[in-house]
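Just one protein chain is left out here, and the rest sit where they should.
We just call them A, B and C in the order they show up, numbering each chain from 1.
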Amino acid sequence: MQVMRVDWYLELKGALEKEAVRSGAEFIRQYKLARGHIKSLGMSADEIEKQLASLKLALPSWAFGAGGTRFFRFPFPGEPSDIFEKIQDASVVNLLTGMAPRVALHYPWDLTSDPASLRKYAGKLGLGFDAINVNTFQDHPEQELSYKFGSLCSSDPLVRKHAVELVLETMDYGKKTGSKDVIVWLGDGSNYPGQMHFRKSFDHYLESLHKIYKHLPSGWTLFLEYKPFEPSFYYTVNFDWGCAYAAACSLGKKAMVLVDLGHHLPGANVEAIVARLLQLDKLGGFHFNDSKYGDDDLTAGSISPYRLFLIMNEIVDAQIERKANKPFLSLMIDQSHNIKDPIEDLLQTCEELAAAYCKALLVDREALCKAQKHGDPVAAERVLKAAFYAPVSGLLSKVRLDKGGARDPVGFYRKIKYREKLTDRRKKEG
Amino acid sequence: MQVMRVDWYLELKGALEKEAVRSGAEFIRQYKLARGHIKSLGMSADEIEKQLASLKLALPSWAFGAGGTRFFRFPFPGEPSDIFEKIQDASVVNLLTGMAPRVALHYPWDLTSDPASLRKYAGKLGLGFDAINVNTFQDHPEQELSYKFGSLCSSDPLVRKHAVELVLETMDYGKKTGSKDVIVWLGDGSNYPGQMHFRKSFDHYLESLHKIYKHLPSGWTLFLEYKPFEPSFYYTVNFDWGCAYAAACSLGKKAMVLVDLGHHLPGANVEAIVARLLQLDKLGGFHFNDSKYGDDDLTAGSISPYRLFLIMNEIVDAQIERKANKPFLSLMIDQSHNIKDPIEDLLQTCEELAAAYCKALLVDREALCKAQKHGDPVAAERVLKAAFYAPVSGLLSKVRLDKGGARDPVGFYRKIKYREKLTDRRKKEG
Amino acid sequence: MQVMRVDWYLELKGALEKEAVRSGAEFIRQYKLARGHIKSLGMSADEIEKQLASLKLALPSWAFGAGGTRFFRFPFPGEPSDIFEKIQDASVVNLLTGMAPRVALHYPWDLTSDPASLRKYAGKLGLGFDAINVNTFQDHPEQELSYKFGSLCSSDPLVRKHAVELVLETMDYGKKTGSKDVIVWLGDGSNYPGQMHFRKSFDHYLESLHKIYKHLPSGWTLFLEYKPFEPSFYYTVNFDWGCAYAAACSLGKKAMVLVDLGHHLPGANVEAIVARLLQLDKLGGFHFNDSKYGDDDLTAGSISPYRLFLIMNEIVDAQIERKANKPFLSLMIDQSHNIKDPIEDLLQTCEELAAAYCKALLVDREALCKAQKHGDPVAAERVLKAAFYAPVSGLLSKVRLDKGGARDPVGFYRKIKYREKLTDRRKKEG
Partner (left out) sequence: MQVMRVDWYLELKGALEKEAVRSGAEFIRQYKLARGHIKSLGMSADEIEKQLASLKLALPSWAFGAGGTRFFRFPFPGEPSDIFEKIQDASVVNLLTGMAPRVALHYPWDLTSDPASLRKYAGKLGLGFDAINVNTFQDHPEQELSYKFGSLCSSDPLVRKHAVELVLETMDYGKKTGSKDVIVWLGDGSNYPGQMHFRKSFDHYLESLHKIYKHLPSGWTLFLEYKPFEPSFYYTVNFDWGCAYAAACSLGKKAMVLVDLGHHLPGANVEAIVARLLQLDKLGGFHFNDSKYGDDDLTAGSISPYRLFLIMNEIVDAQIERKANKPFLSLMIDQSHNIKDPIEDLLQTCEELAAAYCKALLVDREALCKAQKHGDPVAAERVLKAAFYAPVSGLLSKVRLDKGGARDPVGFYRKIKYREKLTDRRKKEG
């Protein structure tokens, strides 16, 4: 089975090592600038580097193929055809950035008859597995009962049973690949007033979740992901953080809420929702992306980089309160790469997330706290903006280089023409 | 004190009685049409009439003056100048509609040195008092500490204490006027990122609420009213039903959530939020109005009459489930009469709310349930639309006439030139 | 070629005739009620019937298959497999409603090697062809150049040329089927800041349109359809009516704007946009549907029936001004039938549109005008609401029956189990 080869991986590693040597003067200048800046804030650059080095992002397996809209999907050359090839692509992102060592699977899309091999192969490529996702929003080949009118929340008890079983299967599969969390996002809802009974559908949701929760493997967390609309266009059962929170509370300590940045109504203050869930001890993690209209699934930080920073600021603020010196939340990416090369897009995303995280670490919390106490919004903004515009790219490069990654991941990826090489390789293999 | 006169009230009552006699043929035709229609649905028209007769709405004292925007307020002739005159105007609405026997006060706006007289006078005019509202969103004359940067959620403990005391005072005043509920809506929040600490501000909110809850008079309910924005334009402490729900849970059984229809982000499915709160046993009541953009405070049903019906449908559905044969929720109106005569606007509003409620009673729930079970959105919609377009105006007139009200409240109000008379009277008195 | 058979069509016609005889007492009651109501408004019921009978809607060929979201598409039994079968389904909608005699094609989806046969077959089924739509938002099999980064607005002149040629081809095809209009909606835009140059892309748009306009067949109209987002999630070239209007003006008299009800930002006052375009003499027609969030493509009138009525009110108001006694605009339906049987959904849609149109005809324009002159919003609302709730279903049934349609199209369709029969027939044929 040719996909199990790792020669290309070792080659890429080698190329990175060579490149690192050449990083040179511009890098040094940027690095010194960043360290100097941090020092001028009275902070320890070493400490910031250490914390930055502990940042770990999870890559979604489904993001490595071309995303699309309901109108069309534009394929691209070298697109991975199965989970093994997706894992290969993920390893490239991790290799170049040094901060994406885990992959989130989607079941049954990523089903393979030999999960042990998958796990082993991933390990060779430096990867482990993050939360596993379950797909109850479409009918799978040979599926007996349809999810057309709902899955875990269907008015039909047989469909609910069917969907619960799929989640149990998903967790079984996840155990084999080494996951520790399962994410339940569902499209259940209705397109028209009257179609679905609001209270009954939520009752069914809770009832199904209780069954799943009972079977949750030891040490696992169940993530509940809410969304206001799409694919349902009138009503969604788990439509906002309040619904997810109420459900998580009714389940117990191992049920947590997952915030996908794009799953909100226009104008929602997402950073405040994050803070509220943190405070109520029910925030489990994130699906990072950006959006302007709906669940647009664009590159994190591409539309509202300041908002991304403000969200990271809440994460860091809560870490400090809990005296956690690294993120205690699950930080996953969930984007749809409709027009960009997914590998490039994810390299870019890792940079954006790392930069936002780093800047959040640089917020002068004492000054911020003082401004908040004294009703001084001008001072508070100055504190945040100072951190937001801090020149951190040199530090990010350093942390990446230390881990064997690239100074400029996208630049390196393009320079070595990785996509072209990959396409050739897959053509030959395919 | 001339405002204590009730001669005009008795005169109006007399005029209504005379008018009732003349209701005549068109009314009979409409009434028969409505009853015939209800019978054709296999329902009891008598029963519907009875349930409709039990509908009680509360009128907001603050709605009888001209509302306005931040740009301007256009006054109108005969505007009431104090709470006694507001009560007079409320009594007109109640007299003509027969369904608005309670007034919601706002403290300290409606403070009077002699609440016993107020209560007695209201009684003479056929009115009692509903929930009392507290104003911590502005600084009152002679107020020592400012709410500019928050009240119950301020970062300053002295301001919080001050605001808590205002709420306690409000409840004391409410006891004197016969209220049984207090509504806490606050503008607390921030206009800029960083200005307010998300978690601390909510902590302060909870802490203040706990103090208030401890002093809640026996038999009372504390209503928490959420709102996403305005007057704060970046962050509001109690920004959605999820926040209000979490707060209400942390307080106890006597704390409930209040839904103002206009306090949502664009696209929110308000009827689903209503259902969710009902299901979680934390819905206390409503502030009815309509809106297209933000908290526009327009006449209920003026923009989205179908949405109003769908909300009423949830209320009726929950009543049926609980075997309650009348509304168990607090049904208040909260509108801003910027360009309409407030009395006319409230007469219109009562008609809209009664019609929506009546139509919700006519929903064929068995057929709806069947459609929901069978994944039949077309049938479900047909059930709802049939009820929504049911010809109920004759029945509404009948219920009003039975209570001494007018067949057509707005028509009658205009016919007798009430506003002109009122203006003359107040000019003379003033 | 079995699809060319029309026996099932004649059979269905016969069944309708038999059913009509049985329409009976309830229909008579409703019809009399409607006529009585219209008379009581001082209007001529005959005139309203006549005007209603002149309402003609166009059905979109692409709506007869299952719609879907980017997540999934749930197929249903008896789904049409080509344009001939779609035409069959359209003829059922027209037969039962008597008001949908034209089909809008989509090119190249509906390409057939023998358009003359298609036209002839459609004629046998009582149908003609409406505006033709062109698909430049996806890559077609064997297409040389990709529309991934734009079509008519691409930065690549070869791609633009390619797309222009597709539109010219589309118009050629349309001539063969008897169309008189071509609709250009395109997904051209960008997902990320910087990706597309705003001004250049619009220049390219205009340049391409000018080429198309030059080749517009005599007597034809070019419809420009705008949309704020989707499938592009940051910027769309023709993003609102203002862009479409500016483009149409730059082209000339035969270029008009098409309003798809779902192609607006949250809160847009669509009826006002309709009025503005009417006033500027640049409104060509509509794509009817309903939506709550984005371009949800739900059944017209299913979410906001009052809004649909207000839009129809603008159409009727403009007709009256122009002394047109029937609609002078192109009235097309554009919906995505994700969970409903498309035929049922379109039957329902025709009913909704006819009812809204009929109610708009019943608006007392004199009274409305008077209220507008006197700054009397309460009176104006009463005029509109009276028309909106007018009992018109009997009249709609009458008009349908007169045209050989069904009193209750959805009811009849279900009663004769049309979908089951169709499925059987297609299974046999397939």
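Criterion: a residue touches a chain if its C-beta (ideal position, glycine included) is under 8 Å from a C-beta of that chain, and two chains touch if they have at least 3 such contacts.
These figures come from a predicted structure and were not determined experimentally.
*Asks:* Which one touches the absent chain: C:Gly67, C:Gly174 or C:Pro228?
*Replies:* C:Pro228
*Asks:* Of the residues listed, C:Gly24, C:Gly194, C:Gly219 or C:Gly430, which one is in contact with the missing chain?
*Replies:* That would be C:Gly194, which touches the missing chain.
*Asks:* For the chain left off this view, which of B:Pro193, B:Gly242, B:Pro342 or B:Gly405 is in contact with it?
*Replies:* The missing chain is touched by B:Pro193.
*Asks:* In the full complex, which residues of chain B touch the absent chain?
*Replies:* 67-72, 74, 137-139, 146, 148-149, 187, 191-193, 195, 228-231, 233-234, 266, 291-294, 296, 298-299, 302-303, 336, 338-339
*Asks:* Take the complete complex as the reference. Which residues in chain C touch the chain that isn't displayed?
*Replies:* Those residues of chain C that touch the unshown chain are 148-149, 155-156, 190-200, 202-203, 228-229, 234-235, 239-243, 245-246, 265-269, 271-272, 275-276, 278-280, 306, 310, 314, 317-318, 321, 368-369, 371-373, 375, 377, 380-381, 383-384.
*Asks:* Since one chain isn't shown, list which residues of chain A touch it in the complete complex.
*Replies:* Touching the missing chain: residues 33, 266-267, 269, 292-293, 299, 302-307, 339-341, 344-345, 348, 375, 377-378, 381-382, 385, 388-389, 391, 393, 410.
The rule we apply is simple: only the chains that are shown with their structure count from here on.
*Asks:* Of all the other chains, whose mean CA position lies farthest from chain A?
*Replies:* B
*Asks:* Go ahead and note the Å separation of the Cα centroids belonging to chain A and chain B.
*Replies:* Taking the average C-alpha coordinate of chain A and of chain B, the gap between them is 43 Å.
*Asks:* Touching at least two other chains at once: which residues of chain B meet that condition?
*Replies:* 266-267, 269, 306, 375, 377, 381
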